[in-house]
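Sharing a structure, written as structure tokens. Questions coming.
A protein chain is absent from this complex, but the other protein chains hold their places.
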Amino acid sequence: MMGATTPGGFLLVLAILLPVGGVLLSFVLGGRFAERVALAVTPLGLALALAIAAGVAHSGQPLVYAVGGHPPPLGIALRADGISAVMLVAAALIFAASGFYARAKFSTPPGVAESRAPLTFWIMLQAIWAALTIVFVSGDLFNLYVALELLTFAAVPLVCIDGRPETLAAALRYLLFALFGSICYLLGAALFFGAYGTLDIALLAQRVHPLPAVWAAAALMTAGLLAKTALFPLHLWLPPAHANAPAAASAVLSGLVVKGSFFLLLRLWFYVLPGLPAPAVGAVLGTLGSAAILFGSVLALRQARLKLLIAYSTIAQIGYLFLIFPLASGAHSWSADGWSGGVMQILAHAFAKAAMFLAAGLLAESLGHDQIAKLTGAARKMPLTFLTLGLGGLSLMGLPPSGGFAAKWLMLRASVASGQWLWALVILAGGLLAAGYVYRILAPALGDGAVALKAPPQRGREAVALSLALVAVALGFAPNSFFDFIEIGRPIVMGTP
Amino acid sequence: MIEVLVDWLLVASIFAPLALLDQCFSKSLRPQALALQWLAPAPALAAGLLGLGAGPVNLDFPALRLSLRLDQPGALLLTVAALLWMVVGAGVFRSEQPSSRVGVAWLLTMIGSLGVFVAADLISFYLVYALVSIPAYGLIAWEGLPNSKRAAGVYMAFAIAGEALLLLAFALLAAGEPQGSLRIVDVMAALPASPWRDLALALLIAGFGMKMGLAPLNGWMPLTYRAAPIPAAAVLSGAGVKAGVIGLIRFLPLGAALENWGLALAAIGFFSAFYGVAIGLTQKNPKTVLAYSSISQMGVIAAALGMALMAGDSGASSSVAFYAANHMLVKAALFLTIGAFAANRAAPLWRLPLAGALALSLAGLPFSGGALAKLASKTQFASGWAAALASASSVATALLMLHFLSRLRRATARAENATPAGLVRVWPALAVGALVIPWALYPAVGDLSDAFGLAKLWDGVWPLLIAAALAYVLYDLQDRLPRIHEGDSVVAYEKAFDKSLALGGAFEGIDARLRQWPAAGLSLVLIALVLAAATALGR
Partner (left out) sequence: MTPAVLAGLVGAAVVGLGLYGLIVDPQPLRKLLAFNLIGSGVFLVFGIVARRGAAAGFEFDPVPQAMVITGIVVAFAASALAVALILRLSETSGGVSLDPAVWTKPDDKGEKGDGQ
């Protein structure tokens, strides 16, 4: 039966309960213990994510767990398939890196029992992790709504954690626009429920027909999720929020939080609605994605601050993600390439962007500013930091060997094979523009010049940022079995109804 | 037995420098690794020499999705490139210790340069091609001279643009291969029948042409060679540019007789050949003159490949590779000549004649390696108009080289001509080597006895006589030649680039408006409506 619990399904519950338990424990114990609990949760979370991935790989089927023993349509099913597993592992790694990176900045000061910013940071970090875990494994659209809201509520305080007015305004803008998006999502979910009486993803996929209610629901949910993913032209909240947040928070926000709502879009269009052929939707989303790539990259070229440049680069790279819709829908010979390319882009961008934000944070702390114009000669004083920026930039540009190149290559093959030339040109143009803004950061830094360091960056934190960048590069060597793994659980459409 | 040895050497030729690169990550091991890197091309040299005699060697590593192949053109170029890297590298890293920035850039470029001749599948070729193009930035910006920033920027722009064109071309090649194999031989076998053949060929010629400096995509070369220090210019003009040559050799379907494409490529090639000489004659700096000579010689190579493509002659790849190998040796030696002349003013009497012989070997001076190169390309330029153009280009090259010699005497000891002392000392040996080594390599492509004979001798001499006469005339007209900025077409590109920057302001204005809340909110509602319509239409 569809929603029956499979062996190993309890791992999914554990994966959710772990960070939730961490949040509660941190809140109750408070003070320094919050940091210790968060750092203790990190390796356990990674172990659980790897166990789930092993379970999915071993059985070749998604892991399922019916909460409370009630299968859908009455209960909620948790379902972990190929892409859930890789996203869980990626999230665990990035959270680990951000956690260890942030210890220097968000430790409770000595002599004080409890301090506002550190306590908030560690609690919110675990809350984001919990929310993302639910997003990746839940199989019910309303459950996903709650997870999405939790994600937003946990991310907003991280944006304004230092209390400056501009960060408060950015956080408020983020919150209100995200709420706008999620209420649209909820209305769409209501329409789905009205039409079919269930919100379980697998059941809906079986029952979906082309009805006006379904069209409206799909459109509303998609538009709401686009607002939360900051796809152009709905990107108004992202640059100030990500650029003014602390570096560890920006890494998680850019690397994972925006991917959470994008993951829901994949669930909606590839798991709930694959039986509803809609090539025009692929064209619309692809066009918006292309506009995001071009606008984001051009605007990144014109930024004066490094963190704003990286934030606009996020807007551009999110555009690449939306090319998955025209390239991977249907059961064509190229769809597998499109899907693999899209998923690889999610992972490569997550690691590369997190690494770049962490490196930018180190730079800002050591130099006291993050003005690009004043970076001349900085690479000599901070070689590891700039190596991280360089490797992250390599992935963003899409040069081999890197995950970004693998993603671009697969998407190019898909667009050539399907005859959709526009996306091929956009992908290449995006690569050229990305090369432009990476060059803008690196060329002056590699040149001759002297910068005064306030304090040299700590080796441990540099190593953490560099390790994330190395993962982004290592993704370029992903074996074919990886691409088979992420196909596990994806419904393949057998022709059009 | 030999095959096993070649296999191991082939693998070692990539992994030896990679092992050194690994050591660079540790701060304590780095200086030692960088100092030793001049030895790293030794396995590649051995592999190339052994591979010359043996048939094509194929190595596949399915687990790594990597293929290596050593065929005759690749072996020729690999041998000479490895020799070049070793000699110049020894000169640089034994006598002085450049900064580790430059050392790492040198090592990365070397890996790319050697790898490009042996990579046999699309992805690894793209990877090593990127390695030979992009880290060279560190070599160009080495000295931090004022014009090096602009040169390096222009170089990077062309390199990245070339990479983008090649990426699309490779995607087209991969799409045309029905079995999904990414090996170059499989992909090229499928190319003539592929529906994307024409687009792929256009992109390949454009992309590799950018690297080779075919007009009108040649503007970066003079700027780069002028700004880079002598050793860097020697290896970049020698081994770096030949990545484009091996690209064309590998990725042109020479066996298929494609008349139109062959004609087009030959036309571009001959145009570059004469364009390079024409602009080069107006230049004063000897390094810039050599750059334009490279442009011209790459044009000849492209023309040879174009003629081969027209005729469907797949054996041309070896002769073209020999021509390119000879050019590698001579051009690098010529750059070192500039350094030698600039370094000491007091010169032995035989210095200028030796430099002259070296320079004129490019034009086919009898008994030099260049004469053999000309001989090797005879089959491509057999027909009427092609033979005439080829002879004319010999004259033109000779003229340009005489102009170079006249500028050489005025080379001063500026920073841009700084050469490691070791290389200056052994320069005579290097020059003689550049003249003689091709003789050792020629048996791989043809019969040495063909090179002798009065007819051949006259073939080599009469272009030089005409050129000498023209040079005499030109010398008088020195001051009335137009002043063309080095980098010619680059100035136009830079102007266009500056204009496009104004577009960025427009984008910023649009972004400012879209980031106002009402605009964004309205966009959300509109997107929802459009998506609803799109889903409804999906029926």
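Labels for the chains are A and B, by order of writing; each one numbers its residues from 1.
Basically, a contact is a pair of C-beta atoms (placed from the backbone, for glycine too) under 8 Å apart; a residue touches a chain by one contact, two chains touch by 3 or more.
Note that this is a predicted model, so its numbers are computed, not measured.
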In the whole complex, of A:Ala170, A:Leu285 or A:Val426, the residue touching the missing chain would be A:Ala170
From A:Leu187, A:Leu211 or A:Leu470, the answer for touching the chain not displayed is A:Leu187
Had the left-out chain been drawn, it would touch subunit B at residues 512, 515-518, 521-522, 525
Across the whole complex, the chain not displayed is touched by subunit A residues 73-74, 142, 145-146, 149, 153, 156, 160, 162-166, 168-173, 175-176, 179-180, 183, 186-187, 189-191, 193-194, 196-198, 236, 240, 243-247, 303-308, 361, 364-365, 368-371
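To be clear about the criterion, only the chains that are shown with their structure count from here on.
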Per the touch rule, the subunit A residues reaching subunit B in their complex are 173, 177, 180-181, 184, 210, 212, 214-216, 218-220, 222-224, 226-227, 232-236, 276-281, 283-284, 288, 295, 298-299, 301-302, 380, 397-401, 408-409, 412-413, 416-417, 424, 428, 431-432, 435, 439, 443, 446-448, 477, 479
Touching subunit A in the complex, subunit B uses residues 63-64, 101, 123, 126-127, 130, 134, 137-138, 141, 144, 149, 152-153, 156, 160-161, 163-164, 167-168, 171-172, 174-175, 196, 503-505, 507-508, 510-511, 514-517, 519-521, 523-525, 527-539
